[in-house]
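Apart from one protein chain that is not included, each protein chain of the complex appears where it belongs.
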Amino acid sequence: MALAALAACRTGPPRLNVFNWSDYVAPETIPAFEAEFGVRVRYGTYESGEEMLAKVLSGNSGWDVVFPSNSLVEPMRELGLLAPLRHDWLANLDNLEEGFRRPSWDPNLDWCVPYMWGGTGIAYRREVTPPPTGWASLWEERLRGRLTMLDDPAEVLGACLKKLGWSVNSIDPVELERAGQEARAQKALLRAYVNAEVRDQLVAGDVLAAQLWATTSLQAIEESAALAFVWPEEGFPLYADNVVVLRESERGELAHRFVDYLLRPEVAAAVAKATKSATTNAKARALLPESFRSNATLYPPPEVLRRGEWFASLPATAQRLRDRIWTEIRSA
Amino acid sequence: MSRLLALYAAAIYAFLHLPLLILAIFSFNASRFTIWEGFSLRWYRAALENPQLLETCWNSLVIAAAATLVATCLGTLCAYGLWKRRSAPMAAGLYISLVTPEVVMGISLLAFYQWLFRYLDVRPGLHTVVAAHVTFCLAYVVLVVLARLRTLEPALEEAAMDLGATEWQAFRRVTLPLLGPGIAAAAMLCFTLSFDDYVITSLVAGVDSETLPMVIYAMARRGVSPVVNAVSTIIVFGLGILVLAAGRLQRA
Partner (left out) sequence: MLAPAAVWMAVFVAAPLGVVAAYSFLTRGPYGGLSEPWTLENYVRLADPLYLRIVARSFRIAAVTTALCLLLGFPLALFLARSGGRKHLLLALVILPFWTSYLVRTYAWMFLLRDTGLVNTLLVEAGLLERPLPLLYNEGAVILGLVYGHLPFMVLPIFAVLERLDRSLVEAAADLGARPLETLVRVVLPLARPGIVAGALLVFIPCLGAYLTPDLLGGGKTVMVGNLIQSQFTAARDWPFGAAVSLALMALVMLGLTVFLRRGGERFL
């Protein structure tokens, strides 16, 4: 009782709770928003999409805005977790690239707004010679104990499926089981399943090769010239992270203002520059320096991009099977 | 033989205390790597200037204080009841709560809160965390207070009642004052347990109720940051003093 009263006493400016991937905004993004709109933002970060989904699945997590990747948008909508977007509150929607205005996962942008996109490849230290060329390189004995994979079932299974020559979105039980076996075989060589945290270990030299997002790899390369990135030859997954407003949020309008703020060219450009991400915002991309716009890791050339495959959301039974296989991989 | 034993004991003491001492020493290291580069307070300054650390520290203190208050009251009454009249179901319940792994207690409370959410508007927040903390502290409070009660003379209360006091008055005016040190010790124990808890809290905390151990855990996962060393040293000293005080009180 007393605590509730205490909490109520502390009513200050309105508060927005934003839950995002780590290192996905520029240092000034949030403070500038707070200053301009006179609000306080509680900005939490997560390292994995699974972690985020687990928190918001209950429907009373307390978060207002989260950033699911495209394959999660449809399921979250079906689970009733998303608030429909009011386009009349999103004036800057037209700033998006052509390709992202009618994305396959939400053709009318009723539920989400694409934020940043990218792909997954291999980050490695230059002393690894010959350098890795594809997913198969990550099963090599020479990397034992100095290799990491992402802590993400879709990514790990995706890499295994590609290595075996199948689609990252496979729902075939046989293919999935085989992929699971590959992952378990690899586990003996693996140092850990870890996401962006592996950056420091790559820089320090503890890790020789890591399955890593292009964005995070670029952040690491920025810190150490001894690192490099390669798009696997067998093919690789592409993803797009999107902003959504949660249905449980009681600050819908403020959330929309935040989304609109993120769509501003200068804001999106600042984020893209600071986080080394590929932006979905056309006007923002135009503001970026040439070195960014032509960076092959961020914006791969067409012949490389052709090998990429967008993650898709999968039917329920396939998802259940994948999640079970992932538990088995982790527990092995 | 006893020389050998003494030497051995010294080695064990070193084993027990060195890791923490080293942690503390390196919290004063000017460099962020494990090579000593000189004495510096920069990590303490960084810790004290970190708003997230400060806010979660405040949360932890508030939660610990509230949990201690409730648990001590409930626990003392319960211990007194058990002292007067043995109750197998109650004792069983307390044993179960002592023996239940923290993970299981945490997930069961999480499941319970989520189930409750369907009928009541229960958002995970400070109050859910406090309730969880009271739950796991209760058995410890009962243990400590009961131990103290067992050193008391039951005859004293009987004498008071012979002289005309009611059971409640006898409790309040005879037993309670004698229990004082025991209750204080239990309270400090409870505070320590609550402040330090990670597993249960991480499962039932909400957006606004992040605690200090949760932040430390996240920082520990991300890499070695001497800021964690600094915060850890502060915690160890703070809790250490509390524990020493509790020990003194219990023997009083």
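When the chains are written out, they are named A and B in that same order, and each has its own residue count from 1.
Here is the rule we use: contacts are C-beta pairs under 8 Å (C-beta built on N, C-alpha and C of every residue); 3 or more make two chains touch, one makes a residue touch a chain.
Since we're looking at a predicted model, the values are computed, not measured.
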| remark: Contacting the left-out chain: of B:A65, B:A165 or B:V236, that is B:V236
| query | Looking at A:V39, A:L53 or A:L90, which residue reaches the missing chain? | reply | A:L53
| Where the complex has a chain not shown, which of A:F19, A:Y124, A:Y193 or A:W213 is the residue touching it? | A:Y193
| note | Residue positions on subunit B contacting the omitted chain are 1-2, 5-6, 8-9, 12-13, 15-17, 19-20, 22-23, 26, 33-35, 73-75, 77-78, 80-82, 84-85, 87, 90, 93-112, 115, 131-132, 134-135, 138, 142-143, 189, 192, 195-196, 198-199, 203, 213, 216-217, 220-221, 224, 228-229, 232, 235-236, 239-240, 243-244, 247, 251
| said: Touching the absent chain: which residues on subunit A qualify? | reply: 48, 50-51, 53-54, 57, 75, 79, 145, 190-193, 204, 206, 316-317, 319-320, 323-324, 326-328, 330-332
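Assume only the chains that are shown with their structure count from here on.
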| note | Whole-Å distance, C-alpha centre of subunit A to that of subunit B, is 38
| field | Residues of subunit B defined as touching subunit A within the complex | value | 62, 66, 114, 117, 122-127, 130, 206-208, 221-223
| query | Okay, in this complex, where on subunit A does subunit B touch? | reply | 2-4, 6-7, 17, 42, 44, 58-63, 197, 200
